[in-house]
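Note that this complex is displayed minus one protein chain, with the remaining chains in position.
Chain naming follows the written order as A, B and C, and within any one chain the residues start at number 1.
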Amino acid sequence: MVTAQPSLATKIGKLELAFPTLMGSGCYGSGEEFAPYVDLSKIGAVVLKSVTRLPRLGNPTPRLVHTPAGMLNAIGLQNPGIEWYLARELHKYADRPCKIVGSVAGFSLDDYAYTCERLAARDEIAAIELNASCPNVASEGETFACDPVLTAKVVRAVRGTTDKTLIVKLSPNVTDIAVIAREAEAAGADALGVINTVRGMAIDVEAWRPRLGNVTGGLSGPAIRPIAVLAVYEVAQAVRIPIVGQGGIETLTDALEFFLAGATAISIGTANFTDPRIPVRIATELRDYLARRNLASIGEIVGKANVGFATAYQYGGDEG
Amino acid sequence: MVTAQPSLATKIGKLELAFPTLMGSGCYGSGEEFAPYVDLSKIGAVVLKSVTRLPRLGNPTPRLVHTPAGMLNAIGLQNPGIEWYLARELHKYADRPCKIVGSVAGFSLDDYAYTCERLAARDEIAAIELNASCPNVASEGETFACDPVLTAKVVRAVRGTTDKTLIVKLSPNVTDIAVIAREAEAAGADALGVINTVRGMAIDVEAWRPRLGNVTGGLSGPAIRPIAVLAVYEVAQAVRIPIVGQGGIETLTDALEFFLAGATAISIGTANFTDPRIPVRIATELRDYLARRNLASIGEIVGKANVGFATAYQYGGDEG
Amino acid sequence: MVDGAARVHATIVSERHELTAGVVVVRLYAPELARATRPGQFLMAIPPSSEAAATALGIYEAEGKHASILFFITGKRTRELAELRPGDALDVFGPLGNGFDLSTDARDVAIVAGGVGIASVLLVAQALVRAEARVRLYYGARTAALLVDAQRFASAGCELVCATDDGSLGHSGFITEALARAERPELILACGPSPMLRAVARVADELGVRAQLSLEETFACGVGACWGCVVPLVANSAQAPSFPPAELGGSDVVYARVCKEGPVFWADELRW
Partner (left out) sequence: MVDGAARVHATIVSERHELTAGVVVVRLYAPELARATRPGQFLMAIPPSSEAAATALGIYEAEGKHASILFFITGKRTRELAELRPGDALDVFGPLGNGFDLSTDARDVAIVAGGVGIASVLLVAQALVRAEARVRLYYGARTAALLVDAQRFASAGCELVCATDDGSLGHSGFITEALARAERPELILACGPSPMLRAVARVADELGVRAQLSLEETFACGVGACWGCVVPLVANSAQAPSFPPAELGGSDVVYARVCKEGPVFWADELRW
């Protein structure tokens, strides 16, 4: 007995989205690049490529390697810097038929706070995502997002600069992501992005050298999906703020894994490189799925893979 | 000008291997199971399924899920316990035409030390691998291999019980694997196994529950190869003891990535489930590769992906 | 019950038929495999592209120099196998596992097959007919078109009872409903999806007949090395693995490997 059309709307802090699909930072440009292939009014939001205080040339080439069911990238945050971005780029995004989320990166607390404040002040920007997977020059290049104390500091630093929704994107390259998630929540994050890429490397066995100019890179795509689903599941148990699940989502089934694990919205990155129609296809199929199960909204599936654990699996045990 | 046949022999501590190929713990039984399909005299060693002090039923089912370019497993160390193992099982392995490496797991320092001492005392066992990816009941189930202090303790505990080669298998589920590697080396490890499986999860979106009886499992196969190659590369810079590289090795090219990253031997697990002939095929092709390049031994390629970094890539940069 | 005959076979495809859309039979030139196979055993097909795990498939036919496999195209591995054409090479290893236990010498046997389960029961049906037992095949599928090769069993000498979910042929509903209402056999052998096998176990229990179920689980190694494909079994079952011993664990259930101790288990010994 299907009644009304199920709603795909979702809310991430104050950010209201008509569709629960964000396009991953760094994978989707400003949306314009994909506009000829997909109806942007049918996606929730584009997360812009991360921007930094100063312009960056980016990493030496090669910057991409394809790996089994995934890819490594090491772009190195090539971007024109916040001033040029605000002065000459951002106004072009004003008429996108979907929401625009800014992404902020940096190499010091000051960097982050400055860039976030400048960016968040702009009307084109509906929310801010904090990409804290950068090395902190003040502490021997330790990655902000890999240390609970640095995470808390950087979240507090940017939190003070804007009232807009702040999504803190977590790195999976940590011993216990729940610890970091709790720090980010306590420091004022409105939502968490789970996960950023997994660190990896590939070697050219003919030339005897790394395949990436930067030596190491970030692994994305279906290969990391099981890692990402677990991260969302563990973070969902640890915090009360919403989660944007991401890492290898290509199909409706993949998307459902993330919702059931505890995500309130999903982000799609690498799959756009397979077929730009994937985000809209997932949204359409998601609506059908909800209708078939007579569910009114995606809220009804978020975190539901928890139900019945205790009864379904009575033994203890562990991996290995 | 190819002279003699290149040698595939390698040495891991005192363990001398005719072939640089170990069969991953838990993936190869005792070798007997694969003997009809592969000539065991052409592989270096079988690492036995991890054994514990007490018998273990193992995890509830399902225990396996296939994922893109990989699989999740949560076997839960099903094994008969060390006593039964020694009394009724181990003697059967005496006449294997390859070396046999024992693998020890446990839930306390005492467990590990006891099991290792009993196992290592047996002649059938050429070396010991320490599987420290188990929860420590004394510290709220913290995984030994994910904490530098616990790693040091467990390595010291087993080191005292045997003079045989001790390979400490590292978990990739940590913020900085080099830190753990250095602790293991300082505590007396003769070699390091890099890497064990990556934690992950998959959800059944029809039944709305985890696909594994144990909820979470370990990801293996080609999907994790870039993660493993980087781990080997980073550990090789951090320690001086040999490394057994593993994680998604299926072809000669994959194997070469690990040698070039710094591994002295490789371990093959999941690939045996695709084609049991893979380990011997890799060894054969490896010999051809060395011959073609006029190299006398694999020692000549170990860690060589480092050469020329400084000149080839002059810019700094980072992932993202 | 030993698989001492198991080895890698470099086979060549000699025929390939699509019985109905999405259901394929591939006939392999594989003399040693055909000779070594006992009813209910399976093989592992090494993927031609080497990009996924080997696929467990029942050995459908084995006679003379040929063995065949029958499969439904359900995912990427069977899609790849479906592309095989006569003359193509396919490496497989096997035969593996323990087949059906025919030592009971039952003279009146009901075989229950659901969907792709049909692939694992032709050889046992043939063996029973050869041994002059009465063989009734209870064969269920979603719809008539998916009752593939039913005629084959009839000509082999089986009595045929069919059921379809949509009522397009035979009994409308589950095949186990037909089994429950039928004359009580001496032995039941079954292969099919897990819900069907559970229903077979219930019906067998009600009828007071023992049943052997050929199970399907996700496999990794297929040869007993990884302990991934297990099912819970009563500890004192003759099929319980000697390793690990239940007596030490203090449990009355042990996990047995479908690939090694199975794939066929006595229904009344399963604790699933």
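Things worth noting here:
Just so it is clear, a residue touches a chain if its C-beta (ideal position, glycine included) is under 8 Å from a C-beta of that chain, and two chains touch if they have at least 3 such contacts.
Model, not experiment: these values are computed from the prediction.
Counted over the whole complex, the shown chains touched by the missing one are A, C.
When the full complex is taken into account, the listed residue touching the unshown chain is A:58, out of A:20, A:44, A:58 or A:210. Residues of chain A in touch with the missing chain: 26-29, 33-34, 36-37, 49, 54-58, 61-66, 69, 71, 73, 75, 78-81, 83-84, 89, 250, 270, 272-277. Think of the hidden chain as still there; on chain C it touches residues 49, 51, 76, 83.
Definition applied: only the chains that are shown with their structure count from here on.
Chains touching both chain B and chain C: none. Among the chains, the centre nearest to the mean of all shown protein C-alpha atoms is found for B. In whole angstrom, the spacing between the mean C-alpha positions of chain B and chain C is 35. Separation between the centroids of chain A and chain C, computed from CA atoms only, is 45 Å.
In whole angstrom, the spacing between the mean C-alpha positions of chain A and chain B is 32. Listed for chain C are no residues, as none touches two or more other chains. Touching two or more other chains at once is no residue of chain A.
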